[in-house]
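Apart from one protein chain that is not included, each protein chain of the complex appears where it belongs.
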Amino acid sequence: MSKTRTLTYRDAIREALREAMQRDDRVFLMGEDVGRYGGAYACSKGLLEEFGEARIRDAPLSESGFTGAGIGAALGGMRPIVEIMTVNFSLLALDQIVNTAATLRHMSGGQFSVPIVIRMATGAGRQLAAQHSHSLECWFAHVPGLRVVAPATVADARGMLWTALQDPDPVIIFEHATLYNEEGEIAAEGEFSCDLDKAAISRSGRDVSLITYSGSLSKTLDAAQRLAEDGIDCEVIDLRSLRPLDDATIMKSVNKTTRAVIVDEGWRSGSLAGEISARIVEQAFYSLDAPIERVCSEEVPIPYPSHLEKAATPQVESIVAAVRKTLRT
Amino acid sequence: MSKTRTLTYRDAIREALREAMQRDDRVFLMGEDVGRYGGAYACSKGLLEEFGEARIRDAPLSESGFTGAGIGAALGGMRPIVEIMTVNFSLLALDQIVNTAATLRHMSGGQFSVPIVIRMATGAGRQLAAQHSHSLECWFAHVPGLRVVAPATVADARGMLWTALQDPDPVIIFEHATLYNEEGEIAAEGEFSCDLDKAAISRSGRDVSLITYSGSLSKTLDAAQRLAEDGIDCEVIDLRSLRPLDDATIMKSVNKTTRAVIVDEGWRSGSLAGEISARIVEQAFYSLDAPIERVCSEEVPIPYPSHLEKAATPQVESIVAAVRKTLRT
Amino acid sequence: MATGNETKVHLAREHALELLQQMILIRRFEEKCAELYSAEKIRGFLHLYIGEEANAVGVMQALGPDDAIVATYREHGHALARGLPAGEIMAEMFGKASGSSRGRGGSMHIFDARHRFYGGNAIVGGGLPLAVGLALADKMQGNNRVTCCFFGEGAAAEGEFHEALNLASLWDLPVLFICENNGYAMGTALERSESNPDISQHAAAYSIASEAVDGMNVVEVEAAARRAVDAIRAGKGPWFLENKTYRFRAHSMFDAELYRDKAEVEKWKKIGPVIRFSEWLLETGMIHQTDIDSIEREVAQTIDDAVAFAEQAPWEPVEDLTRDVMTPPAREEVRP
Partner (left out) sequence: MATGNETKVHLAREHALELLQQMILIRRFEEKCAELYSAEKIRGFLHLYIGEEANAVGVMQALGPDDAIVATYREHGHALARGLPAGEIMAEMFGKASGSSRGRGGSMHIFDARHRFYGGNAIVGGGLPLAVGLALADKMQGNNRVTCCFFGEGAAAEGEFHEALNLASLWDLPVLFICENNGYAMGTALERSESNPDISQHAAAYSIASEAVDGMNVVEVEAAARRAVDAIRAGKGPWFLENKTYRFRAHSMFDAELYRDKAEVEKWKKIGPVIRFSEWLLETGMIHQTDIDSIEREVAQTIDDAVAFAEQAPWEPVEDLTRDVMTPPAREEVRP
């Protein structure tokens, strides 16, 4: 078990998909271009050949239709994995996700659960401009009846899917578009599935708590590294689960460090970072030695040119600056 | 000008619609059942007879289609008012609202503005259960490129529409479904249009700032009244504008009272209340004498029975309790 | 009640009485609902099915217990015809814990797992993709089951309608689409919402077999539904019925009915499903007035019992407010 191997986030997802299909014949993958094309981000490349068209199911361009069909299939005893190419396109499926998947169990008085897993790419960083670069995780994290996770590491990309499939309720998995090519180490073999509930301490430290998730984790770790060179000892929390939030891990850290910086690629106003800040104030107010800082995206539809896209989203420099600011007070 | 008259929120909206149609022939109203039926909430009753089918335009059940058509018509020189019956149905139109209306100006480098006004009912309180009672104002307030307002009074229902129509960018107007029958006083005649930017001090006080909007305003005022009987002097802020938020008014109040309670019918996690709390911490941290309290909806799709619906949403009692709690510390 | 796969309807006396009984049950049940709405026992939105009873009753004859139903907010009739206990439906509308959906849903959200009754959907068109998915699950699992999806003609303008029809046909899924065309979507007449008001042509555009049916004639509806279900079970993919019908009452209890003439309503009432069927049965001598009287008595009793059940049913305790949002861990399935 101490043997490890290196693979990309994309390959981790593919491996997880493959394993899920092998382990449970109720599992199938459905979405635009998941089959012949191999997936918009190539996550399902090769799976069509292995599992056939019924289980690697190319859907027509109809986000509401096939997401709703996934919900129905889940009700009907299957374990669908629905892939929506990009969170922007999920706006076309929100009626089904929010008005149906998230409410059905409650509206039916507990008779029907909806064991669907919906995966989608999110985030900026690939110069795809204003209709392909949103980060709307906070919208989903607002909705009772959904569980929302954001694997930021290769290990989580590999491990969360199977656990999500065991969940009797709808699980949304956000994959940051800049992560697919990232490499990471995981165990060579064994059971990879992991919990969906707990935040992880990605780096422990005493001076300030940096709370983040998804595509911002590596930037935050880089910032922590840079600050370490100046003797500033950052604790970095990878939320992993966006709904429910793991308050205990957050508060434990903030109670220790007394300072918090939240890094979130969502637009600042109404961001998940705001929710986390509010919770810290509610649960750890008297520990705080400084105002909580938020490093979020600027209030602008993501622009195409690289320099503006970078300026619009959290970067190592802006994280470092926010940490310094919270320490100055 | 000192003469006043009493009318309902619904009639105020109807009057505002009528006036807008009379003042500007580019204005038209489009939505499901706005014409023959008179509007799901009867806001446009009688207008078809006055303005005809072209300008009081009944649309087929196709939220994405007619909202998108409204956006196009705005681009084409008209001033459409699109009515979406209920915020839950707006999920079907979010692609057009977020991916097009909110981004078009930016994506086009400032060449095209989208002067559309979208009105929709929101909120619980009428026992309409989980697919008709959401409060998703915070979602819209998250999106750069939109302006979001929530008239909580008859005067604002009467006055905000015309101002919204003068705005060159998309404006979303949220009308809480419990308000339509509420009565209020406004001037007998004159110019009714009012600003869209500033929060209002609905009641001034010294001990604690209660920050709220829309359907929760009257409950909050009732709570303040009840607390006044115990000698607790609450300041009540009606946000009016949810995007942009009027930080100055909020901070001025909190700096004075040193305590804040935010009342928001949205589900607690990821609520607009979270954003406001975060801003207070960022901008008025050192004034705070107690943790900020949030009174929000419970994390449950709104249930049908009255006692559960009440328990799920902010009520006078829960507001009073939150104020007492913040004062105890 | 007639069972089996025959397409021809055996209008045996017993079956005729059954059909009539079900339609009268729905009619009287809903008249009671209207009364209870005025008495403020039932709240929220209430959409009555009065005038359209032949559709739910006729179609349900063709379905077996393993088949699935997806309906709309106007679904009391479907729930009753499907065999859901009247008391539980009534208790649901009272918002009581003994209701079909523990009172959480109310009139628009009646669910029943035992009867594979998947609601109760208050999003127009929202049930169609769901039905497609249920049928997809059946197909993938090799179940020879049908999913029957009811919706109004107003839904045909929604994008979800089209996406669902395309998927059902493309993947050859066992869905029976039942468009209950009552001529109006709230106050909007079909001609004012569809550029081509011939709804079945939309089915054709997706290569789905379709038939237009007199939705005021229960026998014709049953026959058409049997033909459709037979074809679907034979693996011929989805099927589409457009049932031409009419609602005698307002859209909901809030509707002032400004958009249609009283005369039009009266005209349709004359060919109402209950009156027409019972008169015809009396004329042919298959049944007698005493049969109707005894049905009315039985139905009245059923409704009295249902109301009594709802009245005495308990309220869900407030402490349980957030139950049934997520599945509790204990109930989690362990597999494989």
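Read from first to last, the chains carry the letters A, B and C; within each, the first residue is number 1.
Keep this in mind: a contact is a pair of C-beta atoms (placed from the backbone, for glycine too) under 8 Å apart; a residue touches a chain by one contact, two chains touch by 3 or more.
Please read these numbers as outputs of a predicted model, since none were measured by experiment.
Participant: Among A:R10, A:R26, A:R55 or A:H132, single out the residue that touches the unshown chain.
Facilitator: Going through A:R10, A:R26, A:R55 or A:H132 one by one, A:H132 is the residue touching the chain not shown.
Participant: From the listed residues B:R14, B:R147 or B:R240, report the one that touches the chain absent from this view.
Facilitator: B:R147
Participant: Among A:E15, A:D33, A:E182 or A:D247, which residue is in touch with the absent chain?
Facilitator: A:D33
Participant: Could you tell me which of C:D67, C:E163, C:E180 or C:E242 touches the chain that is not displayed?
Facilitator: In the full complex, the listed residue that touches the missing chain is C:E163.
Participant: Looking at the whole complex, which of B:G77, B:G190 or B:G231 touches the chain that is not displayed?
Facilitator: With B:G77, B:G190 or B:G231 as choices, the missing chain is touched by B:G77.
Participant: So that we can see where the missing chain sits, which residues of chain B does it touch?
Facilitator: With respect to the unshown chain, the touching residues of chain B are 23-24, 28, 54-55, 59-60, 62, 64-78, 80, 95-96, 99-100, 104-113, 144-145, 147, 166-169.
Participant: On chain C, where is the contact patch with the chain that was removed from view?
Facilitator: Residues of chain C in touch with the missing chain: 157-163, 165-166, 168-170, 192-196, 201-202, 204-208.
Participant: For chain A, which residues lie in contact with the unshown chain of the complex?
Facilitator: Residues of chain A in contact with the hidden chain: 32-33, 35-38, 40, 58-65, 88-89, 92, 126-132, 298-301, 303-308, 311-312.
The rule we apply is simple: only the chains that are shown with their structure count from here on.
Participant: State, to the nearest whole Å, the distance from the C-alpha centre of chain B to the C-alpha centre of chain C.
Facilitator: 36
Participant: Determine the centre-to-centre distance between chain A and chain C, using the mean Cα coordinates as centres, and give it in whole Å.
Facilitator: Spacing between the chain centres: roughly 40 Å.
Participant: Which integer distance in Å separates the CA centroid of chain A from that of chain B?
Facilitator: 31
Participant: What are the residues of chain A that contact at least two other chains?
Facilitator: 64, 95, 99, 106-107, 144-145
Participant: When you check chain C against every other chain, which residues touch at least two of them?
Facilitator: Within chain C, residues 103-105, 109, 121, 123, 126, 159-160, 322, 325 contact more than one other chain.
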